[in-house]
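Just one protein chain is left out here, and the rest sit where they should.
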Amino acid sequence: MIGSINILDILKPELICAIVRVTPTHYLYVAGIVFCIGLMGVMIRRNAIAILMSIELMLNAVNIVLIAGGRAYGPKTYDASSFVIFIIAVAAAEAIVGLALILAAYRHMKDINIDDMSIMKW
Amino acid sequence: MVDIDFSLLLPELILIGGAFFIIALDLIFRRRVTWLLLPVSVLIVAFAMYVAIDLAGTVASTVMNTFVVDTFSIVMKVIIMLATIFILMLTDGYKPLGNAHQGEFVGLILLASSAMCFMVSAGDMVMLYVAIEFTSIISYILVGYLRRNPLSIEAGIKYFLFGAVSSAIMLFGMSLLYVLTATTNLGGIVEGIMHGAVNPKIVLVSVSLFMVGLAFKMGAVPMHLWVPDVYQGAPTPITAYISVASKTAGVAAFLRIAFWFAPMLDVASGEWVNILSFVSMASMVLGTVIGILQNNLKRLLAYSAISHIGFIIIGVIVGQEVGMIAVVYYMVAYLFMTMGAFAIVIMVADATGGYELNDYVMLSKRKPSLALLMTIFLISLAGIPPTVGFFAKFYVFAAAIKQGYIMLAIVGVLASVVGLFMYARVLKAMYLDKNDEIMKKPFGAIPPPSWAVVGLCLLGTLIFGVYPKPIVEIARYCCNLFGG
Amino acid sequence: MNPVLPVLIFALPVLSFGITVLIGRYFPLKGASVGILGLVVSFILSCVVFYQLQVDPTRTIDLSVTWLDFGEYTIDLGILIDRFAAVMLVVVTLVSLCVHIYSLGYMKGDRRFTTYYAYLSLFTMSMLGIVISNNLFQLFVFWELVGVSSYLLIGFWFERKPAAMAGMKAFVVCRIGDFGFLIGILSLFVATGTFSFGALFGLSQAGAISSAVLVVGALGIFFGAVGKSAQLPLYVWLPDAMEGPTPVSALIHAATMVAAGVYLVARTLPIFSTVPQIMEVVAWVGGLTALFSATIAVAQVDIKRILAYSTISQLGYMMLACGVGAGASAIFHLSTHAFFKALLFLGAGSVIHSLHTNDIREMGGLFSNMKTTATVFIIGALSLAGFPPFSGFFSKDEIMVSVLESGHVWLYWIVVFTAFLTAFYIFRLIFIAFFGEQSERSKHAEESPKVMTVPMVVLAVLSVVAGWIAIPGVGPGFAEIGGFELHHLHINWSAMGTSFLVVLMGIGVAWAIYSRRFVESRSIYNTFKPISKLLENKWYVDEIYNFFIVQPVIFFSRLLFAFDMVIVDGAVNLAGWLGVRLSKFEGEFDLAVVDGAVNGTAWTARTFGRAVRRIQTGLIQEYVIVASVAILALIIIGYYLM
Partner (left out) sequence: MTGLETEEILSAIVFYLLSGVVVGSSILVITLRNIFRSALFLLLAFFATAGLFITLDAEFIAAVQVLIYVGAIGVLILFAIMLTRRIQDPVAKSTTRSFILGAFVSAAFLFFLILILGKIYLPPFPETGADTEGITKGIGRMLLTYYLLPFEVVSVLLVGALIGAVVIARKEEARGGEPPEVALERERKDREITDSKPDGNGLEQNDRKH
C-alpha cells in the first residue's frame, strides 16, 4: 500500500471475472485481431504467396466468428458450422486458382513479388 | 425432406450441364470439333435463356427459400445470358486466344454464367457467398487465361488478390450479421433484426462490410481500383463479359439486398443513404474525370464503367418503383451499348493489333462503318439522344429528382457533361487526327459473328433509344413481380 | 385544319434524309434533287398552312399521342400548329430551300456532295421538329438533333483541322447550355408532371407552380437558349462555326438554328412573364450581347466573321425583345433577319466562291465584276443597318420602341448605339470589299452562276418587302400575323427618327473613313490602339475562357485524378520514405516523389502528367490500402457523424 492508491483496486473481482469467464465476445475479439493481422499482411507483404497466406488468415478469423456465434445460440445450431464448411471449401478453390496464377506469373518473371507486377498503371 | 422445384432451377442446370458437355466434347474429340464448340455453346445458352424466359411471371422460391425466382431475376438472367451469347460470338474473332483450350474456355464461361444466375437468385447469405465466389473464381481464371501474356497474368493476379480481400471483408460482414441474428437466410436476417433489440449502427456496419463484396463485383468506388487494370489486361471478350454480365449480376444482387434490407436499414436510413450517395457520386465523378486522361480504349471503357455504376446506384438509392425501373432500364441499355463498344474494340484490335487511342486514328477513313458504329455506341454511353443511353440516364435523373435526391441528380448531370469529353477524345481520334503511316497498314477482315453482335447491339441501342416503352413495361412488370 | 398537312411538312425532310442517306447516289444531281423536291413541297404546304391560319385563326392544331408511359405520368408526342408556328414553318422552309438550291452551285464537285444534302435534310427535319413540337420534351429531343446536325455540318470539311475543332467546340459549348435546359425542363416536369406547353402555361399563369420552380425552369430554358442562340457568355462557338461551308452558315448559323433559342424563349414567354426578375436577366443579356458583339464586328477582317458577330448582335436584339416582353417584335425581327442575313451570307459565299479568300482587305472594287452579288449584298446590308424602307428597319424599330416603352432607358441607348455600330461595320465591309480600288483577286472575279444568284435575288426581294406588313395601312402588323396578343404598337416618331439618324451617321462615318478616306483608318487604329487591339482580339474572350474555364476544368480533372492517384500515392510514398529513413533499411529513395508534391503549385498540365506517370504505381496492395481507408472512412462517418 503506497499512499492512497491501491494497485489491487484495479483487480476488481468483476473485472477478473470478465476476463476469466470466457464469453463469445472474447472469441470475437480474437477473430478481429486475426482478421486485421491478415489485412495487414495483405497490405505489406511483397511476396504473392505470403499475401495469399494472409488472406487465409482473414478467412480463418471469419470462421472463428461464425463458430463462436453459432455456439452462443446453442449446441443445435448447425448453420454456422455448415457456413464454415462452405468457407473452407471455397477457400480451397480460391487457393488453387490463386497459386495457379502465381505459378504462371513466376514462369514469366522468375519472381513473384507483387510490386513488380505493375505494367498496367494509371 | 426438402422439396426441390427443378423447373425453377432449369436454366442454371442447363448451363452447368452444357459447360461439362462442351468440355467433354473437346476432350474426347480433340481438334476435330473445335469449330463446333462455339455454335453449340451459343445454342446451349440460347436454350437456357428460352427456358428462363418461359419462367417469367412466376414468383416462387425453392430449396427452402435459398433460391428465389421472380421476374426481376429472370430479366437479369436474360441480360447475363445475352451477354454470354454475345461474347461467345465475339470469341470467334478474337485472335490471341487461338485454338488453345477453347473447350475449357467456353466451358468456364458457361460455368461463370450459371454462377451469375445463382447470384441473381440467391435468397440466402451462404448461397449468395458461394455464388459470388463461384463467379469470381471462374473470372480470375478467365482473366488470366492468356497465361503467356504478361498483361493477362498480371490482371489475373490483381483481380484475384483484390477479389479475395474484398470477399474476406464481405464474409466478415456476413458473419457479423449471422452473429446478430442466428440465421443465414436473408429474409430471416431482416426479421431477426426487426424483432431483436440490436444497435442499428452495428447493423449498419455489418451491412456495409457485407456490401463491400458486391461493390467489388460492381466496380463501385471505393472497390473500383481493380477495374482499369483488369479491364486492360484481360482477354477483351472477357473484359466485355466482366463489364456487362458480372456487373449485371452484382447490381441485381445489390438491388435485391438493398430492397430486402430496406426495412431493417430504415432505422439507420439517413446514414445508409448517405453512404450509398457518397459511393454513387464518387463513382460518377472519379470515373469520368480520370477517364478523360486515358489513352487505352479498354482503360477508358473501364473508367466509363465505373461512372456508369454510379448512375445505377442512384436508382438503387431512390428505391421504390421508379428506382427499380430506372435500374432495370439502365442495365438493358448498358448491355447494348457497352457490348457494342467492346465488340468494336475487339475488331479494331484484331485488325490493327492495339488498344491505344493511336490505333483509332483515321478509323473513319480506314473503316468508316466501324467508326460510325463506334460513334453511335459512344454517343449512347455519353447519354445523348436518340440512343438508349439517353433514356437510361433520363430515367435515373427523373427518378432521383422525383424522390428529392436533387444533389445526386445535379452531380450526375455534371458528371455526364464531363463524361462527354472522355468519349469525345475517341471521336476526335477517329475523325480528326491525322497519321499517314497508319493508312498504309492493312485492315484485317472481320468475322461475320462479330458483325452480328454489333448489329444486334446497334438495333438495341437505336430502337430502344427511340421507343423505350417495351423495356419500361418489362421493368414495371419486374417491379410488380418482385419476390420477397 | 387537317393535321396531315403539318405532319407532312415535317415528314418530307425525314423521308428525303432517309432516301439521300441510303440510295441518294442513284438520284439526279447526286441526291440533291430528293432534298430539293421534298422541300419545295414542304414549302408549299407551309404556305397553305400559313394561309389557312391567317384566314381562320381558330383552326389551331394541338394533338398528342402517348409516347412513354411511366404509369403516374406520361410523355407525349404531339404537334402544335398556331400562327406563330406557321410563320416559322414558312421562314424555315423558304430559307432552307434557297440554301438547298444555292448549294447546287456552291458545293459543286465536292467529294461528299450527297452526304452534304443528307445533312441538310437532317437539319431541316430537326428544325421543323422544334417548330411543331407541342411539349418541351419533344422540343428538347429535336433541339439535340439540331445540335448534332449543326456539328456535322460545321465539321463537314473535317479534313481541315480548324473545321473539325470548330465542330467539336460548337457541340460541347451547346451541350453546356443544353444541360441547363434539361435541368430546367426536368424541374418543371417534376413540379407539374407535364411537359406540354398548354398545360405549363396554364399552370404557371394560374400561379399553381411555386416561384422557385419557375425561376429554375425559366432560367434553365434561358440557359439552353443562351447556348444555342450564342448569347453572352456562350457565344464563343458561333464565330468558329464559320469554318463550315458558307451556305450552311447562312442556313444554320444565321437564319434558323441560332434563332431556335429566340423561338424557344418567345414560345415559353408565358412562363417567363411570371418571373419578372428572369425577364430582366434575359433583357440585359440580350442587350449586352448585341452591344458587345457589334463592337467586335467593327474590327474584324474576315467577311464571314463580321457577319457572324453581326448575327450574334442581332440575336441579342431578339433576346432583348423577348426580355421586355415583346415576343412579337422578336419573332418579327427573327423573320426579317432570317431573310437578310441569309442573303448576306449567300452573297459572302458568292464572293468567297469567286475569290477564294475570306479576307476583306484582299477584296476591293468587286462591284464592277459581280454586279448582281454586289447589289443584293448592299440590299442586305441596308436591311441589316435598318435603313428605311428595308425590312430590317421596321423590325428593328419595333424592338426599339418596345424597349423604350418598357422603361429600360439604359437598354434603349445601348440599342441605339448598337444600331450605329451595325450600320458602321456593315458599310465598312461594303466600302472596303465592293468599292474603291480593285485588288489583284478582284480583277479576276466572275459573277456566280444563276443557280446561286437566283436564290439570292429571291431573298433580296424578301429583305426589302418583308417589313412592309408593319406599315400601318399597308400590312396587318406582325403581331396579327404571328397570332400574338397585340401590343399597342403605335408609331413612335421620335424613336424612328433617332434610329434613322443613327443609321445615317453610321453609314456616313463608314463612308468618310473607308470610301472618301477623310481620315486614314490606320491612324484611327493607332490613336485608339488599346481599344483597337481589344476589339481586334475579340475582347480576349477566348483567352479569358481558356484561362478561367478550360484550364481550371483541366486542372480540376487533374486534381481529382491526382487525388486518386497522386495524393494517395504520395501519402503512400511519403510514409514509405519516412519509414525507410527512420529505420535506415535502405539508403536511397526516389526524391522525385517528394519534390513532385512540394512543387505542386507550379505544376503545369504537362509536367503534372509526367509526375503522375512517374509515381503512379499500379500496385494492387496500395489499391487494397486505399480501398480499406475508404471503407473505414465511410463506416466511421456512418457510425459517428451522421
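So that you can tell them apart, the chains are marked A, B and C in the order they are listed, and the count of residues begins at 1 in each.
Here, contacts are C-beta pairs under 8 Å (C-beta built on N, C-alpha and C of every residue); 3 or more make two chains touch, one makes a residue touch a chain.
Predicted, not measured: the structure shown is a model, and the values here were computed from it.
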{"item": "Touch partners, limited to displayed chains, of the chain removed from view", "value": "A, B, C"}
{"item": "Contact footprint on chain B, counting only the chain that is left out", "value": "1-2, 4, 9, 16, 19, 23, 30-31, 34, 63-64, 66-67, 96, 98-102, 104, 107-108, 111, 114-115, 118, 124, 126-127, 129-131, 133-134, 137-138, 140-142, 144-145, 147-151, 156, 176, 179-180, 199, 202, 205, 292-293, 295, 353-358, 421, 424-425, 428-429"}
{"item": "Hidden partner interface residues of chain C, rising order", "value": "165, 168-169, 236, 542, 545-546, 549-551, 553-554, 571-573, 575-576, 578-580, 585-586, 605-606, 609, 613, 619, 621-622, 625, 628-629, 632, 635-636, 639"}
{"item": "In chain A, positions touching the absent partner", "value": "13, 16-17, 19-41, 43-47, 49-50, 52-54, 56-57, 60, 63-64, 67-76, 78-79, 81-82, 84-86, 88-97, 99-104, 106-107, 112, 114-115, 119-120"}
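Methods note: only the chains that are shown with their structure count from here on.
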{"item": "Arrangement of touching chains [line / ring / star / complete / other]", "value": "complete"}
{"item": "Chain A and chain B: spacing of chain centres that average the CA atoms, whole Å", "value": "31"}
{"item": "Chain B and chain C: spacing of chain centres that average the CA atoms, whole Å", "value": "40"}
{"item": "Where chain A touches two or more other chains at once, by residue number", "value": "39, 42, 51, 114, 117-122"}
{"item": "Multi-partner residues of chain C (each touching 2 or more other chains)", "value": "565, 618, 620-621, 624"}
{"item": "Partner chain A, residues of chain B touching it in the complex", "value": "125-126, 129-130, 133, 137, 140-141, 144, 147-148, 150-151, 153-158, 160-161, 164-165, 168-169, 171-172, 174-176, 178-179, 182-184, 228-229, 232-233, 293"}
{"item": "Contact set on chain A toward chain B in their complex", "value": "24, 28, 35, 38-39, 42, 48, 51-52, 55, 58-59, 61-62, 65-66, 68-70, 72-73, 77, 79-80, 82-83, 86-87, 90, 93-94, 97-98, 100-102, 104-105, 107-109, 114, 117-122"}
{"item": "Complex contact set, residues of chain C against chain B", "value": "67-71, 141, 144-145, 148, 155, 158, 161, 164-165, 168, 171-172, 175-176, 179, 182-183, 186-187, 189-190, 553, 556-558, 560-561, 564-565, 609, 618, 620-621, 623-624, 626-627, 629-631, 634-635, 637-639, 642"}
